[in-house]
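Below is one structure, written out as structure tokens; the observations come after it.
Every protein chain but one is kept in place in this view of the complex.
The chains carry the letters A and B, assigned in the order they are written, with residues numbered from 1 in each.
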Amino acid sequence: MSVMRGRGIASANYPTGMNLGGDPTQALVFCQPTGTFSVKLASTDLGQGLKTVIGQIAAEALGVPLESVVVDTGDTDSAPHDMGTFASRATHRAGNAVIMAATEAKKVLLEVAAEEMEAAPEDLEVRDGQVSVKGTPQRTMSVFDIALAAHFKQGRTISGRGIYLKPKSAIDPETGACDPDSTEAHVTTVADVEVDTETGEVTVLRLASAYEVGRQVNPQMVQGQITGGAVMGMAHTLMESVFPYYPALDHHPGNFGEYVIPTAVDLPELHHVVLEYPSSNGPYGVKGVGEMTANSPIPAIVNAIHDAVGVFVTELPVTPEKVLRALRAKEQL
Amino acid sequence: MATQLATHIVTFQLNGRPHAVTVAPLTTLRTALREDLHLHATKAGCGQGGCGSCTVLLDNELVLSCLVPVTLVDGRSVTTLEGIGGPGRLHPLQEAFHDHFAAQCGYCTAGMIMAAKWLLDRNPNPTRAEIQMALAGNLCRCTGYVPIIEAIEDAARRMSKGVKR
Partner (left out) sequence: MKQLGIVGQSVKRSDGIGHVTGQTEYVDDVFYPGMLWLKMVRSPVSRGRIRRVDTSRAERLPGVTAVVTAKDVPNNWYTILCLIGIEPNDEPVLADEEVMYEGEPICAVVAETEDIAREAASLVKLEIDEQEPVLDVEYALTADAPAIKKWGNNTFMYDGMNHRRLRFGDVDRGFEEADHIVEGTYQMTPIEHVPMETHVCVVKPEPNGRLTIHSNTQALYFTMDNTAIILKVPSNRLRLVGGTVGGGFGGKVDVITEPVTSIAAMKTGRPVKWRWTREEEFRRSSVRGACKMEYRDGVMKDGRIVARKVRSIHDAGAYHRHSPYGVQKNMANLPGPYSIPNVWVDCYCVYTNRQPSSAMRGFAVTEATFAVEVQMDKIASVIGMDPWEIRMVNAYRNGHMRPVRKVVEDATLLETLKAAAQLVGHELPARVRDMHSDDYAGVAEPVQP
């Protein structure tokens, strides 16, 4: 009886957007009289940070400071349609819609500025809230003053409409031919575990992952998904089941004493690197990263257990009972 | 049943000020805070003492406010997240949680910060393992805990340097 160590790996792809498409998101952008840009959308922030990244994308597309962008989400009376936050779609869909809306608003902004500055719109650029003539940086005008002029002098609305829709496609019922994604993110995870062959207990020592997620809008938030997902994936592998004796209904848990999720003391060492290969259709090359992070740790841990003690435990969760039963079955072979 | 029982008046110090609530006897401290006093930082995550989202300090000891009948706090002192800092006057723990992205959905955050405050009040320079143990009664499903632990380490450093407390 002893504690055995093992290492396992797992790779994975993850599709961005709803399977088969057909999931639009819209955004509206308008400029207030003093140059604040309001972004209206009905998308939901589940904690992943959508409100923040949408502000970043809008500021980037408009050429204005982040502080002058106000993101208003979550009210169907004031914002256009969004399909919802799921399918690793929110940043991809809403981001694209926001860029489209911001681009239209920026076009008007430059037209207003062109009239005020007596220049051609195509000769102008916006940076840090200032419009300037390309190559002649001393000829500038602030977005603040351009917005005032638009409202009270030229009578124009600096606003834009955006939508992203990947049209819905069908599945061929005979062959299964279909279009299941907008792009694919990828990952490889390495798990190091200890298995106690006396108790069957598995301890995850380390999870190290290399992710490729397209362009990161906010790297700390991507890291937040990776770290949170790693711990969730570990818990799926070793701890969690609503029906621990599936398909029987016994021991159906109703509280945190019966359904155990990890606490701060249950953490493995966590490492990761993130590669960025921009996607062709994501906003600035984004791919979806929200869902995939709990996936690869699961098979990596199962494979590490096999490496440690020579058994594949292929029914989740991998409880000590299942490990011991598998070890006993192996001994009896 | 609840409506037919007599109500009680409970007076206690809440975040340094005297407060009184008139409640049914089995009302929990959590319900009194959220529904009678309308301090909403303290969250109702499970009502079973299992998740830590409702963690507050009672006479500077950590309690799960969903398990404490409010009548038991009569004459005592309760501290909630609202009592340790707010926008424009952040506690170092709040600053560090913000800086380290330690709140994702934010639902566990009040309980996490209160548990961390309890720890740092007693142990200003905790080890990582001591921080992990202090958080063992507080669940988070988003972050994987790492940014929370790092925020507490950082807050401890900031506080030991004599930064505002």
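One rule holds in what follows: contacts are C-beta pairs under 8 Å (C-beta built on N, C-alpha and C of every residue); 3 or more make two chains touch, one makes a residue touch a chain.
Quick caveat: nothing in here was measured; it's all calculated off a predicted structure.
Engineer: Using the definition of touch stated at the top, determine which of A:148, A:210 or A:324 touches the missing chain.
Structural biologist: The missing chain is touched by A:210.
Engineer: From the list A:33, A:137 or A:219, pick the residue that touches the absent chain.
Structural biologist: Checking the options A:33, A:137 or A:219, the one contacting the hidden chain is A:219.
Engineer: Hey, which subunit B residues sit against the chain that's not shown?
Structural biologist: These residues touch the chain not displayed: 1-4, 24, 34-35, 38-48, 50-51, 53, 80-82, 85-87, 90, 93-95, 97-99, 101-110, 113, 139-142.
Engineer: Mind pulling the subunit A residues that touch the left-out chain?
Structural biologist: Interface with the chain not displayed, on the subunit A side: 7-15, 19-20, 22, 42-47, 49, 51-52, 55-57, 59-60, 66, 71, 73-77, 81-87, 171, 173-181, 183-190, 208-212, 214-221, 229, 232, 236, 240-244, 246-249, 252-256, 258-259, 261, 271-273, 275-280, 284-285, 287, 290-292, 294-296, 298-300, 302-303, 306, 312, 314-317.
Definition applied: only the chains that are shown with their structure count from here on.
Engineer: Could you tell me the distance, in whole angstrom, between the mean C-alpha positions of subunit A and subunit B?
Structural biologist: 30
Engineer: Touching subunit A in the complex: which residues of subunit B?
Structural biologist: The touching residues are 46, 48, 50-51, 101, 104-107, 131-133, 135-149.
Engineer: Spell out the part of subunit A that touches subunit B in their complex, as residue ranges.
Structural biologist: Spelled out, the residues of subunit A in touch with subunit B are 46-49, 220-221, 223-224, 227-232, 255-257, 261-265, 267, 270.
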